[in-house]
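Notes follow once the structure below has been shown.
In this view, the complex is presented without one of its protein chains, the others remaining in place.
First chain written, first letter: the chains are A, B and C, and each begins at residue 1.
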Amino acid sequence: MTTMALGKAINAGLRRAMERDAHVLVMGEDVGKLGGVFRVTDGLQKDFGEDRVIDTPLAESGIVGTAVGLALRGYRPVCEIQFDGFIFPATDQIISQVAKMHFRSGGRLRLPVVIRVPFGGGIGAVEHHSESPEAYFVHTPGLKVVAVSNPVDAYWMIQQAIELDDPVLFFEPKRRYWDKAEVDEDGSADLSLAAARVVQAGTDATVVAYGPMVRTCLDAAAAAGDESRSLEVIDLRSLSPLDLPILYESVRKTGRCIVVHEAPRTLGGGAEVAARVTEECFYSLEAPVIRVTGFDTPYPPARVEEEYLPDLDRVLDGVDRALAY
Amino acid sequence: MTTMALGKAINAGLRRAMERDAHVLVMGEDVGKLGGVFRVTDGLQKDFGEDRVIDTPLAESGIVGTAVGLALRGYRPVCEIQFDGFIFPATDQIISQVAKMHFRSGGRLRLPVVIRVPFGGGIGAVEHHSESPEAYFVHTPGLKVVAVSNPVDAYWMIQQAIELDDPVLFFEPKRRYWDKAEVDEDGSADLSLAAARVVQAGTDATVVAYGPMVRTCLDAAAAAGDESRSLEVIDLRSLSPLDLPILYESVRKTGRCIVVHEAPRTLGGGAEVAARVTEECFYSLEAPVIRVTGFDTPYPPARVEEEYLPDLDRVLDGVDRALAY
Amino acid sequence: MTVETGTPAAGDARPAGDDPELVQLLTPEGERRPNAEYDPLVADVTDDDVRGFYRDLVLARRIDTEAVALQRHGELGLWASLLGQEGAQVGSGRALRRQDHVFPTYREHGVAWCRGVEPGLLLGLFRGVDQGGWDPLEQNFHLYTIVVGAQTLHATGYAMGIQRDGAVGTGDPDRDTAVIAYFGDGASSQGDVNEAFIWAAVNNAPVVFFCQNNQWAISEPLERQTRVPLYRRAAGFGFPGVRVDGNDVLACLAVTRAALQRARDGEGPTLVEAYTYRMGAHTTTDDPTRYRLAADLEHWKLKDPIERVKAYLTRSGGADHQFFDAVDAEAERLADHLRTFCRELPDPAPTSIFDHVYVEPTPPLVEQRDELAAYLESFAAEEVRS
Partner (left out) sequence: MTVETGTPAAGDARPAGDDPELVQLLTPEGERRPNAEYDPLVADVTDDDVRGFYRDLVLARRIDTEAVALQRHGELGLWASLLGQEGAQVGSGRALRRQDHVFPTYREHGVAWCRGVEPGLLLGLFRGVDQGGWDPLEQNFHLYTIVVGAQTLHATGYAMGIQRDGAVGTGDPDRDTAVIAYFGDGASSQGDVNEAFIWAAVNNAPVVFFCQNNQWAISEPLERQTRVPLYRRAAGFGFPGVRVDGNDVLACLAVTRAALQRARDGEGPTLVEAYTYRMGAHTTTDDPTRYRLAADLEHWKLKDPIERVKAYLTRSGGADHQFFDAVDAEAERLADHLRTFCRELPDPAPTSIFDHVYVEPTPPLVEQRDELAAYLESFAAEEVRS
């Protein structure tokens, strides 16, 4: 067991994957000597060399586009997008090329490309550094999309993502990079990459979250517990595909569902959760699925981001609304 | 009154807007002499010159990015993206620049940019020519997103979009370009750009659609009428913002809602309609909102697109499922 | 309102009448033109080889005309014709070694032919039964890329993989490997293509950028993409560019051989601009009379890539009537084969939509597949009942 921060856990997971398979490459802006602006790739270039840890020119389409070519040659590139807001120049390569290559080749070609994206707000950053762009990729068939919430998952999920032969968008909650936990590096993953997890069992309402909001929701559940409200908190982990049975089971039990994310509300991940849960648990629902989310505005200046982002109180407010129905 | 095909109606609307305001420009690939691959800009370069109808270099980011600059200089550019699948290279300019400029300037700058996108399938095209990418933009605050379904709306909505000081993604149902209707060019628009329309009143269920699926749903409603089922069909027209009151009113009356689009189901526009309608009409709903949509796969080869796309029968099947609840 | 366009900063984007920078080894009249730099690269080419090129050119064109005919007969939804570009495609295609890897656009039927891809399989995409029916790993010929320019980055990444495999600069002719990326004059404007130049230059990657400048991007003439010759773009990124007569199969062979060898030797990328002309419509849905003059076509007909090889072979005695007739006959047989192949291409099964979205089907997709299957079943059941 090692105490690890989330960012460090991804670093350790990357290292493990690189040791295991010489075809695993890391590429992106400043991933080399600097170790990435969040130090997630710290030390990797020193140990694996400049051929495997590649400081690329400054262009995201180029990063993903050349990763496609490397993957076609048999490599397993792990691309780093420096910040969420800078994934958009790579959209075409991701949506029209990465997502479709396996399909359009009739299964002949595989693209084991992982695209790591530090995402979300709450760190007082300037514009374009606090975005939550996951929904764009969840809406794109052919991509797998995961979001990690804690160091243990981070350590295992990055390795699972690299091992997968499908392309994976790997979202990392940047404001939780320094969250710590015990990681058993000699153990093994306890869940598949596509599985959701009940992180706290409860009976009164189901709170669904992923990435940075999982901790927020656990805090909310603790606070609610003090008022003797029992919240079940589910960490989605995989946004595409969604692990739906676990959601349905929980909502059938609690009858209430609150879904929480930082991304704007309209067509954010919560819309899909709400639609599916309602489709499948229609007669169990005591209230409509409540969405506690970022607002439908551009991400605001840092001094007002606390008002934009869901926090413990807004989650509890959502729970109240669900219970009041 | 003039009988006009939908594509021709947009052409006429563009012409009107260009006559009215010398700052209106048309720009894109092949919009000049060729008049666009769908002839929507036919004759405009001849009449307004090469300075106002600009054949651009072949790069979508360049088209939108320079349109931003032109708009900042006081022009009102109307960009054509040749096909839905080719909007993705422009994603960064649209999402990080166009959508945010007014907001980040504290309201000082306005970007009256219209981005026209022929979209959707059903025309037997090769890959990347039948996509329905509207959800990506609906999820992006700061953009307005509309989809036209018929020549009359097309004629007026393009003019309204150009007049608006907000950026507008203007989706044109390419397989309906040849649909005809009477257009009264001397009249005036009967609805605001953001308004939805009840295109057929009914009592048993509400069918919500936009763009190419409106006609499909009207056909379905006619067929259902033959079996004495009364469907109310709503044409959303505006996808962002949604005209929610009209939806709520209808669903409160019918108690059932079927939402139809070509885009993949997961986080397609239907997810938001389902989530909102359920939030607001929870006690009126006799059944969960049913989504009749494209599947969560890349758009398939043309010979199997009929199976991918919602059609009259699949809409009726959705209605059956809603009514059977 | 007038636009001040001023004088373009540099010369014209097109070669002048007798441009010394345009590499040409065979004149339109079929005369062999000496070239100190490039002659050594084709010194090994025998008459037999030239006959082979002639056959390639004719068969590539025949595939093309047959596909156009199949489209006219409703068997294909669309076709992108290579008419006029056979010289560029066969010349570059025949410069490749087995281990080299090709990233084509949607128009490289002639290159596909040289690589040995079953020509019938090229039709699937245009017939709408698949999105590329051949195995890209078999002939090292990637799927057609329709999103203009995107494949140049794939090619560059692939070339970086070759470097990491140590398959560059070893001196072993069967090991050293190059990549060739095809794209058009229009594509040269895309960000992706320019980023590919940057990646290739910075990494000194073994990739040849082969631009078929057919002077049109659908309806837009070359001048809407550049004011200066495209091959010069390369120098600004730090690697050589060369302009070749794209209608001269021999010159294309020589120039591409040189570029590929540079790449295999670890000397880095080259940009080849093959100056040619799109003799047909952009695709079968296009109507070029809306935007260009018939006179232009007449002018370019005189530069036909096949005629000049025929003239050369005739003139040099390298081939006679019998040979030409035999090739024509073979072309007809190929056309027959294509027709049959096309009509026999199986339609995909409806639920095949769900195949290969992921390596393993995900539960939500299985659910949707079952939903579609049950729905289609219900019709079948109804039909049986009625």
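Here is the rule we use: contacts are C-beta pairs under 8 Å (C-beta built on N, C-alpha and C of every residue); 3 or more make two chains touch, one makes a residue touch a chain.
Note that this is a predicted model, so its numbers are computed, not measured.
J.: The chain left out here touches which displayed chains?
T.: Every shown chain touched by the left-out chain: A, B, C.
J.: Please identify which residue in C:N194, C:Q261, C:T276 or C:Q368 touches the non-displayed chain.
T.: C:N194
J.: From the list C:E223, C:D336 or C:E367, which touches the chain that is not on show?
T.: C:E223
J.: Would you mind spotting which of A:M1, A:A22, A:A201 or A:A222 touches the chain that isn't drawn?
T.: The single option touching the absent chain is A:A22.
J.: Looking beyond the chains shown, say which of B:M4, B:A59, B:A205 or B:A220 touches the absent one.
T.: Residue touching the chain left out of view: B:A59.
J.: May I ask which residue of C:A69, C:L121 or C:V202 touches the chain that does not appear here?
T.: Touches the omitted chain: C:V202.
J.: Since one chain has been left out of the picture, which residues of subunit A touch it in the full complex?
T.: These residues of subunit A touch the chain that is not shown: 22, 29-30, 32-35, 37, 49-52, 55-59, 61-62, 85-86, 88-89, 124-129, 265-266, 295-298, 300-305, 307-308, 313-314, 317.
J.: List the subunit C residues touching the unshown chain?
T.: The missing chain touches subunit C at positions 1-10, 13, 163-166, 168-169, 188-192, 194-195, 198, 201-204, 223-228, 232-240, 265-269.
J.: Residues on subunit B that touch the omitted chain in the whole complex?
T.: Looking at subunit B, the ones touching the missing chain are residues 25, 51-52, 56-57, 59, 61-62, 64-75, 77, 89, 92-93, 96-97, 100, 102-110, 141-142, 144, 164-166, 194, 241-242, 244-245.
One rule holds for everything that comes next: only the chains that are shown with their structure count from here on.
J.: Which chain is most remote from subunit B in terms of Cα centres?
T.: For subunit B, the chain whose C-alpha mean is farthest off is C.
J.: So the centre of each chain is just the mean of its C-alpha atoms; given that, what is the distance between subunit A and subunit C in Å?
T.: About 40 Å, centre to centre.
J.: Where the centres are mean C-alpha positions, what is the separation of subunit A from subunit B, in Å?
T.: So the centroids are 31 Å from each other.
J.: Centroid of subunit B to centroid of subunit C, CA atoms only: how many Å?
T.: Each chain's C-alpha centroid was found; their separation is 36 Å.
J.: Taking each residue of subunit A in turn, which ones touch at least two of the other chains?
T.: 61, 89, 92, 96, 100, 103-104, 141-142, 242
J.: Which residues of subunit C are in contact with two or more other chains?
T.: 130-131, 147, 191-192, 357, 364-365, in rising order.
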